[in-house]
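Complex shown without one protein chain; remaining protein chains in place.
First chain written, first letter: the chains are A and B, and each begins at residue 1.
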Amino acid sequence: MNDSVSNPVLSVDTVVKRFGKTVAVNGISLDIRENEFFALLGPSGCGKTTLLRMIAGFEVPDGGSIRLGDRDITHDAPEKRPLNLMFQSYALFPHMTVWQNLAYGLEMESLPRGEIATRVDDMLKTTDLSALASRKPTELSGGQKQRVALARALIKRPKVLLLDEPLGALDKKLREKMQLELKRLQHEVGITFIIVTHDQEEALVMADRVAVLKDGSILQCGTPQEVYERPANRFVAGFIGAMNFIDGEIGPDALFRAGGEALACDLDGLQRNARAVLAIRPENITLKPAGSGIAGTVVDVAYHGLDRQLYVKTALSPAPLQVRVAATGPGVAAAQTGATVSLAFDAAACRLFQE
Amino acid sequence: MADALRIKLTGRAILVLVFGFLYLPIAVLVLLSFNDSGLPTSWSGFSLRWYVSLAGNSDILHAAWNTLIVAVVATIIATILGTMLAIGMETRKRRSTPLEALAFAPMVIPDIVLAVALLTLFSRLNVAMGLHTIIVSHVIFDLAFVCSVVRARLKNFDFSIVEASRDLGASSFTTFWRVTFPVLLPAIVAGALLAFTLSVDEFIIAFFTAGAGRASITLPMQIYSMIRFGITPEINALATIVMGVSATVLLISQWLNKEQMTR
Partner (left out) sequence: MSSQTARSNLMALPAIAWLGLFMIVPCVIVFAYAFLTRGLYGGVEYTLTSDNFLRVIDPLYAKIFLTSVRIAGLATLFAILIAYPAAYAICLAPKRAQPMLLFFAVLPFWSNYLIRTYAWIVLLNREGLINNLLRWLGYDGEPLSLLYSEGAVIVGLVYNYLPFVILAIYSSLSRLNGELVEASRDLGAGRIRTFWRVTLPLTMPGVAAGGVFIFVLSIGNFVTPALLGGGRFQMIGNLVYDQFLTANDWPFGAALGMVLIAVMVTLLLLQARASARFSGETAEAKNG
């Protein structure tokens, strides 16, 4: 999955990393654009953090190269790379105040004291931390620590900012707020962000582009809309968002058949007369008047505020299908547990996969 | 409710008894050291005369001076070696069982065995024994204790701050002096203080490795020979001073350890 980009700010070329016998990163190539908000998304152990640490310089690749602009940084020490990492644990220096934490990176550049002071004060203002300047990290809340860690990395004005699960330690409410905050800040400072996350929602909300990783390889790379609406394979389809999977087969007539039903879907070059899996999202199934679509029985209803998630048992699959209906949509009133309903699939939103 | 109260009171009573057992004998010594008559039979008034007579005892002053030299030098060497050992052990990717055993052994080996082993070594090598051989020997257990205190701190040390420092542009040398060392410092000092008190109080190994004669006699050796002669009020005074110094040093060490834990 190597989509070429003209003038990438960072390019990773067939990078390999092994730990003993396990291959953590298996020949990944990536091009990151200037000012892009890029997300590396995947379950734990997929190699995303190892890839990030190789970009930062904490692991040396066993093969391949990493270039920053036109400079090969594959073997440069971390302190020699003009990019910075925001650590998952924040890694704030416990013996220094917030101010000293921010100044540290600038002191390493041997800048004049006056300039350091101005830049630290400016950054404290930007990140709304001025009031906390003389506090030690233990005297900060989780959200405040997160902001200090971000400010400490940004103050170096890196070409690329790497963020390792930056919101992982925050609670849900704060996380949602910080997602937007990070996105706003990225626009403001105009720095390329590469974020590592296992939270697909976080990646979809914040990133301009997402790479989905599994077992050390990139399965799909594209905009959030692309990976959500046109997942490249069954894993991506299941990993991002809720998805119904129906096992069946493609007949000679190009129709997908399962449980006695035949559905017309975009074959996308798949083999006929072979087994296949149909994937459809809960919001792409609609309730129909009884008798006009796929018959099913509601086995459970989950309340989600604005909408309801119905679990409908049909002949298509052993597991009930998830169906998302608006609380005010047609037929909702009838959709009680035990009710008989009829379903219609949005054919354009169906995806077929063959193993 | 009555049950809970009874348990609470029983707990308190046990604490009083155990702490009484631990501290009363020491308290008696301290009290006697201020007794004018110096005898346990009767209290004849508060007096500092036994402390004054200590100050005039050149044997004791000589031994105290030797002890100070031994403890300070052994502590310095042991603190450097023990801290390095602790960092080495905690930054390894995998635990090494032989290394664990080696670092643990000085804390459990019977001191009489270590003492005769060192005596054998030094006489085998024809080394003239004196303060230097005591120092060499004390470093063995001192470094093990420093190592264990520093390792305890390293166990909840977030190594990502070391990486963060590198990421922010610091070399590994700068990172050590500006990040790792300051964060470990309270534990290193706590370990050094512990090593110091252990060295000040150590008797058997010093006894075997001091060589003949009185030249390199240490305070515990002096106390031992005084005790063998019998109870004297001077020993009470000396014991009070030695215990007071130990307790103070240990309190500082404990306070440092607590400070760093809350940081």
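Criterion: a contact is a pair of C-beta atoms (placed from the backbone, for glycine too) under 8 Å apart; a residue touches a chain by one contact, two chains touch by 3 or more.
Fair warning: this is a prediction, and the values are worked out from it, not measured in the lab.
*Asks:* Which displayed chains does the hidden chain touch?
*Replies:* B
*Asks:* Of the residues B:L15, B:A55, B:A215 or B:I252, which one touches the chain left out of the display?
*Replies:* Result: among the candidates, B:L15 touches the missing chain.
*Asks:* Quick one: which of B:T75, B:T197 or B:S216 touches the chain that's been left out?
*Replies:* Reading the full complex, the residue touching the unseen chain is B:T197.
*Asks:* So one chain is hidden, and I want to know which residue out of B:A55, B:I227 or B:I252 touches that hidden chain in the complete assembly.
*Replies:* In the complete complex, the chain left out is touched by residue B:I227.
*Asks:* Of the residues in subunit B, which ones touch the absent chain?
*Replies:* Contact residues on subunit B toward the absent chain are 7-8, 10-12, 14-15, 18-19, 21-23, 25-26, 28-29, 32, 39-41, 80-82, 84-85, 87-89, 91-93, 99, 102-103, 105-106, 108-114, 116-121, 124, 136-137, 139-140, 143-144, 147, 194, 197-198, 200-201, 203-204, 208, 220, 223-224, 227-228, 231, 235-236, 239, 242-243, 246-247, 250, 254, 258.
Rule of thumb we're sticking to: only the chains that are shown with their structure count from here on.
*Asks:* Can you compute the centre-to-centre distance for subunit A and subunit B, using the mean CA position of each chain? Integer Å is fine.
*Replies:* Centre separation, subunit A to subunit B: 54 Å.
*Asks:* Within the complex, which stretch of subunit A touches subunit B?
*Replies:* Listed in rising order, the residues are 56-58, 77-79, 84-85, 87-89, 91-95, 104-105, 108-109, 136, 138, 152-153, 156.
*Asks:* Residues of subunit B touching subunit A in their complex?
*Replies:* Contacts found on subunit B: 158, 160-161, 163-171, 174, 178-179, 182-183, 262-263.
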